[in-house]
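Structure incoming, see below.
Now for chain A:
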Amino acid sequence: MKEEQGERDVIIETVARVMIPFIQLFALYVIIHGAGGPGGGFQGGVVFASGFILYIIAFNLAGGRKRFPESANTILSSVGLYIYAGIGLLAILFSFGAAQYLNYGFIPFTSHFEENRALGMDFVEMGIGITVMAIIASIFFDLAEKDEKQKEGEDG
Partner candidate 1 sequence: MMEIPETLKPLFALGCPALAAILILVFGRRPNLREGVTLLASLSQFSIILSMASRVVSGVKIQSYLFPIVPGISFGFRVDAFGLLFALTASSLWILVSIYSIGYMRALKEHAQTRFYFCFALAILGAVGVALSGNLVTMYIFYEILTISTYPLVAHEQSQEAIFAGRKYLAYLLTSGVFLLAAIVFTYATAQTTDFNPGGILSLTSSSRSTLITLFILFILGFMKAAYMPFHSWLPAAMVAPTPVSALLHAVAVVKAGVFGIVRTVAYIYGIDLMRELGLGILLASFAGVTMIVASLFAIAQDNLKRRLAYSTISQLSYIVFGVALLSPMGITGAILHIPFHGFMKITLFLCAGSILVASGKKNISEMGGIGHSMPITMLAFTVGALGMCGLPPACGFVSKWFLGLGTVEADSLLFLAVLLISSLLDVVYFFPIVYIAFFGDRERGTLNLSEGRMMKEAPLSMVIPLSITALFSIIFSFPNPITSMLFDLVRLAISH
Partner candidate 2 sequence: MLSFVEHLPVLVVVISLLSAITIFITGWINKKTAWYISTATLLSQFISSIFILHHVMTVGPIRYRLGGWVPPWGIEYVMDALNAYVLVILLFLGLVCVIYSKRNIDHELPDKGVSFYTVYQLLITGLCGITVTGDIFNMYVFIEITSLSAYALIASRGKIALKASFTYLVLGSIGACFFLLGIGFLYSVTGSLNIHDLSLLLPPLYGNRVVLAAFVFFIVGLSIKMALFPLHTWLPDAHAFAPAEISAMLSGIIIEISTYAFIRVAFSVFTARFLQSLPVFDILCWLAAAAIIIGSVLAISQTNLKRMLAYSSVANMGYIVLALGLSISARKAPWGGLNPSMMHILNHALMKGCLFLVAGAFIYKADLWEIRDFRGLGRRMPYTCAAFVIAALSMIGIPPSVGFVSKLYIILASIEAKKFFFVPVLLLSSLLNLIYFWRVIETMYMKRVEGKDSAHTSHELHLQKEEIPLGMLAPIWVLASLCVIMGILWLANIPIPLLNQINSTFGLGGIR
């Protein structure tokens, strides 16, 4: 990636500007479409994060940090995991202990058991996607940032 004072490359910047929205849109598609086709939360999350990485490579680190501050990273990664782990707990709660953990069919999104199950899975995929996106991005930040604030990498 480029240093802050380095010269800017018009071609790369332009390509990045055009590409990043598409990459992120594609990522969302992959996340949502995970249950029935190739893809899922994890892949989508990685693709989404690769948008950020492209941004950082094309522009600069500080700008990337501004777009995606540490606080957002913290909140997003936690929220994603909360969704992922919490949905499973909801199954137990809504069935008053009758259903197992992760048995999404018991969460009353709709009145149909199978539909609930599919919806629950979508939520879980979303949770994973958010977390993975946040964590991959933050790992990249941590690896690339040259400040002396030493942090160890988060582990997904």
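How were these picked? Simply put, all candidates are chains of the complex that A comes from, given by their letters.
Convention: a residue touches a chain if its C-beta (ideal position, glycine included) is under 8 Å from a C-beta of that chain, and two chains touch if they have at least 3 such contacts; residues count from 1.
Just so it is clear, the model here is predicted, and its values are computed rather than measured.
**Q** Consider chain A on its own, then decide which of 1 or 2 touches it in this complex.
**A** 2
**Q** Within their complex, state which residues of chain A touch candidate 2.
**A** 71, 74-75, 77-78, 81-82, 85-86, 88-89, 91-92, 97-105, 150-153, 155
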